[in-house]
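The complex appears here minus one protein chain, its other protein chains still in place.
Labels run A, B and C following the written order; every chain starts at residue 1.
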Amino acid sequence: MVMKSLFSRRSPGVNMPAFLLEHTLNPLQELEQYQNTHLTAGSYGATASFTGTMRDFNAGDNVQQMTLEHYPEMTQKFLDQLCNEVMSKWSLVDCLIIHRFGTMKPGDAIVLTAAWSAHRKEAFSACRYLMEELKARAPFWKKETTGKGQRWVHEAGD
Amino acid sequence: MVMKSLFSRRSPGVNMPAFLLEHTLNPLQELEQYQNTHLTAGSYGATASFTGTMRDFNAGDNVQQMTLEHYPEMTQKFLDQLCNEVMSKWSLVDCLIIHRFGTMKPGDAIVLTAAWSAHRKEAFSACRYLMEELKARAPFWKKETTGKGQRWVHEAGD
Amino acid sequence: MSIEVKFFASLRETLGIESTSITSSAGLTVREVWDSTTDSAAYPVNTLCAINMDYAHQDDAVKDGDEVAFFPPVTGG
Partner (left out) sequence: MSIEVKFFASLRETLGIESTSITSSAGLTVREVWDSTTDSAAYPVNTLCAINMDYAHQDDAVKDGDEVAFFPPVTGG
């Protein structure tokens, strides 16, 4: 299983639950797998999650393919710090970020964020904050292939 | 598969995507199943989802079991109207509510809400609104079994 | 006119009534339906009511064939 190897990289208490992934991301399967292996049933009441998916349309053009460049060491460091930040900012049981890089097609999942907590308010807020910070500050750069050729995406999307 | 029968009850354009469920809810599997059968890959960029899970602890006591009573026709009508409301209030591709009733144990999922949209803001807002409205107004009543006996829960939780 | 009346959760247990029906020759409000079916039991603060599966108010008028329901504050989700 892809996911077992992904999550086994995490040594509890050492690494934060942030993963960079070059191959296909199955967000809901990875979320379930993570939950089954890292969370204790009954210990949390709220799970908020978000998946960002590549659309086949952007800025008025059909998009055939996208390559997501990153700065491996800085990107990992940024994601780790972001997990630390949300874990200290909200009362959470756990959080998770999985972010693709490399080449992807429309319909492919790009990013998964999740937060577990006792109550829904914290889970929703933390999950959303993870996405807002990823969009605003995580070192990733999108290059799209359209019928007109390749182009860098110049602004973080909504 | 449980989920195929669950979702096949929906006639597109007739029923809203709100389901009441007496047996075990596997929220992420049902979310994936619904997504695979009702959404078109590439047509949405954002999926926000929330799962409410029964905790083993409430109001200072260990909770062994919970029974969720509902008012079947009104509850279904309420959920249908709520889906209609969020679909008109935000620009969404789709939304989903699945809510348990009957008897459940700690760790069991109680409710799943989800919203799909082009951009994350709408998906997050709609998903959260679904939960807030469910908590505030959906006709469900929780009765907990603790070491001290059974008791009705008197206030909607956080 | 004939009215179907339902009670849920702690109200159902306290009153010992799950559902009943009443007939009346006069027009009734939701609160008058409560009084008729509960032998004028005290109406607990925060009690919610519905007519035909939509939230209603105590002083709303009930029509022949309506279903009226009473229940405590909801606690789902």
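Definition applied: a contact is a pair of C-beta atoms (placed from the backbone, for glycine too) under 8 Å apart; a residue touches a chain by one contact, two chains touch by 3 or more.
Just so it is clear, the structure is predicted and the values come from calculations on it, not from any experiment.
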Chain not shown, its touching partners among those shown: A
Among A:105, A:121 or A:135, the residue in touch with the chain that has been omitted: A:135
Touching residues on subunit A - with respect to the absent chain: 52, 68-71, 73-74, 77-78, 99, 110-111, 131, 134-143, 152-157
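By definition in this document, only the chains that are shown with their structure count from here on.
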Distance from subunit C to subunit A - Cα centre to Cα centre, in angstrom: 49
Multi-chain contact sites of subunit B, meaning residues that touch two or more partners: 52, 131, 135, 157
